[in-house]
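Removed: one protein chain of the complex. Kept in place: all other protein chains.
Chain lettering (A, B and C) follows the sequence in which the chains are written, and residue indices restart at 1 in each chain.
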Amino acid sequence: MDDLVLKVVARVIIPFIQVYGLYVVLHGHLSPGGGFAGGVILAGGFILYALAYGRPALDSLLPDRLAALLESGGVLWYTGLGLVGLLTGSAFLANARAGFPLGVPGRLFSGGIVFLLNLGIGLKVAATISTLFRNLQEEE
Amino acid sequence: MLTVRSLLLALLLLSALAVARTRDLLSAAVIFAGYSLIMATVWQQLRAPDIALAEAAIGAGITSLLFIVTVARTGRYEK
Amino acid sequence: MTTHLVVLPILVLLVAALILPLVREPRRASLIGVSALAAAFLLWLALAFLVMRQGAISYHLGGWPPPVGIEVIADKLAVFFGLTVFLVAIPTAVFAGVDMPAEAPEPALSSFWTLYLLLVLSLLGLAQAGDLFNMYVFLEISSLAACALVAVVNRPANVEAAFKYLLLSTVGSGCVLLAIALLYMITGQLNLAFLARELEHQAPLYPKNVIGAGTFLLVGLGVKAAIFPLHTWLPDAHASAPSPASALLSGLVVKVYVVVMVRIVWGTLGRAFFTLLPFKSVLLLLATISIFLASILAMAQTDLKRMLAYSTVAQMGYIFLGLAAGSRTAFAGAILHIFNHALLKGALFLAAGAVIWRTGRRRLAELVGVGHTCPLTLSFFAIAALGMVGIPGTSGFVSKWFLLVGMLQQSSPLLAWVVLISSLLNAAYYFPVIILGFFGHGTDNELRFHLDRIPPELLLPAGSLALVSLFFGLWPSFPLHLAQDIAHDFFL
Partner (left out) sequence: MVQNLEYIAAMLLYVTGLGIMLFHSNLIKKIIGMNIMETAVFLIFIAAGYVRGGQPPIALPGEPLLLPVNPLPQALILTGLVVSVSITAYALALLREIYRHFGTLDAAEIARRKGELT
């Protein structure tokens, strides 16, 4: 895996992939996509990085421990946000009823809880898919 | 409109059959990636952009990649 | 605040399951696992108390009412199955804390606990799901977690069995999803209560959709619940899995699909469904074949856990037989048998696991005389085995008695004979193990009688399950009344 063309192309493309992935994650409540699709695109960027620059490069960028933390943390974040609704006397995963500001429809910071939920899911999915790829590709 | 849809569905079927026919697992994985891409277009035609995006990222991207990585480690041809 | 009890047990388990991958130390992981289960159990007891006093509770996620929102329900069926889950899962977790380090390498251990809690929470979720959407999600979680538990030990037999299980149960989920699609097509609803209401008008107009949905539902859930032609994955998976996982899979996982079937078919699809297709007759036929075939195959086994796995297929047959027999008494008997068989099979697998832990042997021929080395464990095994056969005084007798009475009320003596003869078959494979275990002369000369040198963490769970099942055999009123109430709510 020591291909100059691949490396150069990857260096140009990866930032675009990551920005697009983040865009899809953050605009989940406004346009098609959301935490899951965006997370997969983000992970795609990581995987391309690993393919072009080798596994050790990815390992130093996203260590196993960090990936595990993100995987658990993403869903814990989701559950925690859901619990806010429960604690404020509404229901689990309540949105406006739990006091989350809904904002102006169509703006980035709107939709209350949905925006935050997507963020957690996006991080979790990106970490999980990268881990999946790493486990499958692992050298013996 | 109708022709586009029937064409896409026919392509879908053709690629599924091609996966069944080929004995080369690597090309089966690649054809499957194409299958997913056509599927994503079909989702778009059925006004399901969320699924289209997910299918393109997952089916054509990640799943095929995982298949190829596995094929690379386990042998390319079906007996 | 009290209504939040409906979702709290699942949330407690979910949070614990997510924290566990971050815990490196195996002893601490097992401690977290057991205490999360205990906390969830206490919450579930409070919920059960509430439901018994004021009837079913419906909870709307996010405050959105159905049909748009996700509905979680706690009715008697959910409470009943949830109690069964905890009664089996907690002793098994204690057992696993000591047994798993002996069976699995260190890195697999923390994932074991995550999977264990995920499996338990998916079982609760399936019992509580009020709409098909939710049900499908938990169905997939449960089958993935169950497959992963089989392969937590990386031996050739395990990996192969897990793969077969995964493939078949995915086909099963696909069939269930297809059934959901067919129902959705004609009703436009996914919430069970709304679907039932809508279906009353639509079913006569679109009989083909209903027939298709029923067939795919039977195949899909049949694969997962291991009914006759679709049971082939079960013996491999349940026999090769580590013992605590076997107890959970055999005791609880296959049964949750019966609960799902009761909720969808009896609770939702209703009378129109039974008039449109011969669901009950097909189920009766398959159940009868299941019982006989699996009993005969169990006799032919040479491996202890494989024998127990085949016995599970046979016992699932009883449950389906009771559901489909068309009598309310038999229906209650079948529901009760879910509870009884879960406890008994849990006790059997844990006792078998303890014996394997102590002696390292699992072939029946090598287990002759094992009662000299592990008398207490084998006694617990014997108590549970007697319950399986249905000896009066054990819990298995109560549920079989209700099955029998139900069949006779329905004036179908043929089915009653099925129950009676198959009980003899059960005896034919359980008794030799016990008799040879206590009175046979083993290959080694360890004839000196001494108490089991088995840590209490292994002995107590098996013992408590066996004794609890004995208790509910002698005083069955609590689970029995609950089962009769469920039969009253759901029987058609």
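We take it that contacts are C-beta pairs under 8 Å (C-beta built on N, C-alpha and C of every residue); 3 or more make two chains touch, one makes a residue touch a chain.
Because the structure is a prediction, the values reported are computed rather than measured.
Asker: Quick one: which shown chains sit in contact with the chain that's not drawn?
Answerer: By the stated touch criterion, the chain not on view contacts A, B, C.
Asker: Sort through C:Val120, C:Leu149, C:Leu190 or C:Leu403 and give me the one touching the missing partner chain.
Answerer: Of the candidates C:Val120, C:Leu149, C:Leu190 or C:Leu403, C:Leu190 is in touch with the missing chain.
Asker: Thinking of the whole complex, not just what is shown, which of C:Asn154, C:Thr232 or C:Thr275 touches the missing chain?
Answerer: C:Asn154
Asker: Kindly note down the residues of chain B that lie in touch with the hidden chain.
Answerer: Within chain B, the residues that touch the unshown chain are 2, 5-6, 9-10, 12-13, 16-17, 19-20, 25, 28-29, 32, 35-36, 39, 42-43, 46-51, 54-55, 58-59, 62-63, 66-67, 69-71, 73-75, 78-79.
Asker: Take the complete complex as the reference. Which residues in chain C touch the chain that isn't displayed?
Answerer: These residues touch the chain not displayed: 133, 136-137, 140, 144, 147-148, 151, 154-157, 159-160, 162-163, 166-167, 170-171, 173-174, 177-178, 180-181, 184-185, 188, 190.
Asker: At which residues does chain A meet the chain that is not included here?
Answerer: 31-32, 36, 104-106, 132, 135-136, 140
Note that only the chains that are shown with their structure count from here on.
Asker: Among line, ring, star, complete and other, which best matches the way these chains touch?
Answerer: It is a line, because the chains touch in a row without closing up.
Asker: Averaging only over C-alpha atoms, locate the centres of chain A and chain B and give their separation in whole Å.
Answerer: Each chain reduced to its C-alpha mean, chain A and chain B end up 24 Å apart.
Asker: Roughly how far is chain B from chain C, going centre to centre by Cα mean, in whole Å?
Answerer: Distance between chain centres: 37 Å.
Asker: What does chain A use to touch chain B in their complex?
Answerer: Residue list for chain A touching chain B: 24, 32-34, 36-37, 40-41, 43-44, 47, 129, 132-133, 136-137.
Asker: Residues of chain C touching chain A in their complex?
Answerer: 1, 4, 7, 11, 14-15, 18-19, 21-22, 59-63
Asker: Under the stated contact criterion, what part of chain B meets chain A in this complex?
Answerer: Contacts found on chain B: 49-50, 52-54, 57-58, 61-62, 65-66, 69-70, 73.
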